[in-house]
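What follows is a single structure, written as structure tokens, with notes after it.
Subset of chains shown; positions unchanged.
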Amino acid sequence: MTSDDLGCGVRFNPLPKDKTFYELFGKSASHLVDGARLLTGMLDAGSDRAAAAERLKEVEHQCDEVTHEIIRRLNSTFITPFDREDIYRLTGGLDDVMDDMEAAADYITLYRIEELPPEVSDQVEVLRQAADLTAAAMPRLRDMRDLDEYWIEVNRLENHGDKIYRRCLAHLFSGAYDALTVMRLRDVVEQLEAAIDSFETVANIVEQIAVKES
Amino acid sequence: MTSDDLGCGVRFNPLPKDKTFYELFGKSASHLVDGARLLTGMLDAGSDRAAAAERLKEVEHQCDEVTHEIIRRLNSTFITPFDREDIYRLTGGLDDVMDDMEAAADYITLYRIEELPPEVSDQVEVLRQAADLTAAAMPRLRDMRDLDEYWIEVNRLENHGDKIYRRCLAHLFSGAYDALTVMRLRDVVEQLEAAIDSFETVANIVEQIAVKES
């Protein structure tokens, strides 16, 4: 039930509750920005990849806590800023991006990968931009304004990321790498592509919320 | 809310709206028929695979547009022929089949695969039959009649497809191919198997809708 449906917002004073949900979405998205920054740092020559992956794991735990707090509130709150199901999907969508980014960093350290294919830095740059766009969009859920440019831009980024991913796969299978190396590198590249797709999923959920609520 | 729940269909004249949803499901399914035909053509010796994959990409875009139109209507329509959530799932299910078929064709061209294992033609034949059955079933959603044979037959096809897929995997790992070739071919074979599974998912969604509405 949305506060609008209720039609007696003053009595139940839903605004503080609403506000909390928006703040938690913003908090979750800000963790994605931190995660993308840490991934970018891991690509610098001579960076301590194990340490960066550890920090990414910590950020992922913090993001988990925000997710659980939203779910707890969702299950114990009578009034929500928009459809419960949409809040649930948006929360899960943001959490999925974090898990994908953390998994990618994890493979790099788990497989002790020294050299990554050049396309990986392009993928991580796409993630960095998508994270910034998403973090900037979350506060705008309050008045549902100026969200179009956000999801249009994220969809554009996802298309760009897809081209990078396919170019990278063709490169991996071009004969430049042995089979075991292809398997290792592919795990990293696929997780980064999954993270980009998850950003698009979040943008699509936001689009549907905006259409419904507007 | 279904028009039945409303109990004042005349006033709101829900029928045209209903009709549109059914027409859009049929349109989406007809794109799956086109996609399966294009995949079949790709297997002919001497066929221009790159061109066929390009046409498949166009069909996939057309299918996306139908999906978006359904979602738009769903989010802006008060009266739907059956549960919103079921319409959402059916639409997504049809779209998933298209994405799986397009991805399979994409791998064939991306990896410049010359020779496909013989089991692939059996998989594509299963897809062709499942697509025809699905396209024939969509108009029958109107009166929810004669749908049993559709989902029973699609489930039978999925079981058959699963046997083909497993026989193909055993063949790929039999030692007849080197590791990099196995990886390439496996991507194609898995995407085709995923497309068959997605057809079954659509059939299961239709079954649940029919049970609820009947």
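All chains are identified by letter, namely A and B, in their written order; residue positions are counted from 1 within each chain.
Everything that follows uses one rule, which is that a contact is a pair of C-beta atoms (placed from the backbone, for glycine too) under 8 Å apart; a residue touches a chain by one contact, two chains touch by 3 or more.
Computed from a predicted structure; not experimentally measured.
> Count every copy of the one sequence in the whole complex, not only the 2 placed here.
3
Quick note on the criterion: only the chains that are shown with their structure count from here on.
> Between subunit A and subunit B, what's the gap in Å when you average each chain's C-alpha atoms?
The computed centroid separation for subunit A versus subunit B comes out at 28 Å.
> Please name which positions on subunit A make contact with subunit B in the complex.
Listed in rising order, the residues of subunit A that touch subunit B are 166, 169-170, 173, 175, 179, 182-183, 208, 211-212.
> Using the touch definition up top, name the residues of subunit B that touch subunit A in the complex.
Going through subunit B, the ones touching subunit A are 71-72, 75-76, 106, 110-111, 178-180, 183-184.
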